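A single protein chain has been omitted; all remaining protein chains appear in their positions.
What follows is subunit A.
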Amino acid sequence: MPPAIMAEGLVKKYGHVTALDGMDLSVPEGTVFGLLGPNGAGKTTAVRILTTLLKPDAGRATVAGFDVVGDARRLRSHIGASGQYAAVDDHLTGAENLEMVGRLYHLGTKQSKERARELLERFDLVEAGSRPVQGYSGGMRRRLDLAGALVANPPVLFLDEPTTGLDPRARVGLWDVISELVAGGTTLLLTTQYMEEADRLADEIAVVDHGRVIARGTADELKDQVGGDRIELTVTNEADLETIRRALAPLAVGDTQTDATALQVTVPVAHGAASLTDALGMLAAERVTVRDVGLRRPTLDDVFLTLTGHEATARENATNAKEHSR
């Protein structure tokens, strides 16, 4: 079966800033694909090209078998897209927003209304459906926007940072909705800055930096590459940092990071809580006073540090340049 989404060597430049630098993607039908990367990595540009909003400077891409440039109009009947900023009309009610989208997919008046009602029910917006969107919370707007992307039951769905800016509860709520959705066999490409989100939702993840894919694999494969969980220790004496690094070397499965300003040591370990117990035993033997200790999952920063050798700081220049050109 041909992939639902295929991209080869996509290039997009904004002036002298290269947003996409030869990106390749291949997403099998019925799977969830996560594009993981910091701000300015090129995730949104990739999605905008795949959803026909932008033309690439070089390379080619197909979605659901249609070329994103040559077949754009027909392609649009087969995709749903929801962007970083909820694309809903403030003055219209939730129901009116969805009905409008249905009409623009040419579903007909009756079916548009019916579909709007179904989606409001599914996204827990029945009560809010008759109110103007103006009074919605951030989470409700995102749910409505997502519902808008689903109006035509598209086989391929694009979600660009669907939970950015949401509070943790709304985020988890949206994750549940998305998981339920893809269980029905929809192909989904989502972009995110959160490792946890990609982990939770995506079958396969591509890590993006400077407009190219620098690593891809399942969440577990990537986490193995970055060394699993992190033990984070905070001390009171700077001198202890080096002691700890040496003492815990046998547990470390990657580079141990020390931060003299924060008085922090971060050790990548393989066995989570078991490693933490071992570490505390070893430190007791060294008689080091530890002020705070914790175990955490690898973050995007860890993935980046490991894969690129630089931190996942937003590429401010790239982002700004894009903003200016808008």
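What we mean here is this: a residue touches a chain if its C-beta (ideal position, glycine included) is under 8 Å from a C-beta of that chain, and two chains touch if they have at least 3 such contacts; residues count from 1.
Throughout what follows, contacts and distances are computed from a predicted model.
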Check: Missing chain's UniProt protein name, "ATP synthase subunit a", "Sarcosine oxidase subunit delta", "Transport permease protein" or "2-oxoglutarate ferredoxin oxidoreductase, alpha subunit"?
Finding: "Transport permease protein"
Check: Where the complex has a chain not shown, which of A:7, A:64 or A:101 is the residue touching it?
Finding: A:101
Notebook entry, point to check: Taking the entire complex into account, which one of A:79, A:202, A:265 or A:305 touches the absent chain?
Noted result: A:79
Notebook entry, point to check: Where the complex has a chain not shown, which of A:51, A:163 or A:275 is the residue touching it?
Noted result: A:51
Item checked: Which residue of A:11, A:92 or A:253 touches the chain not shown here -> A:92
Check: So which bits of subunit A touch the chain we can't see?
Finding: 51-55, 73-74, 76-77, 79-81, 83-89, 91-92, 96, 100-101, 103-106, 132, 145, 148, 325-326
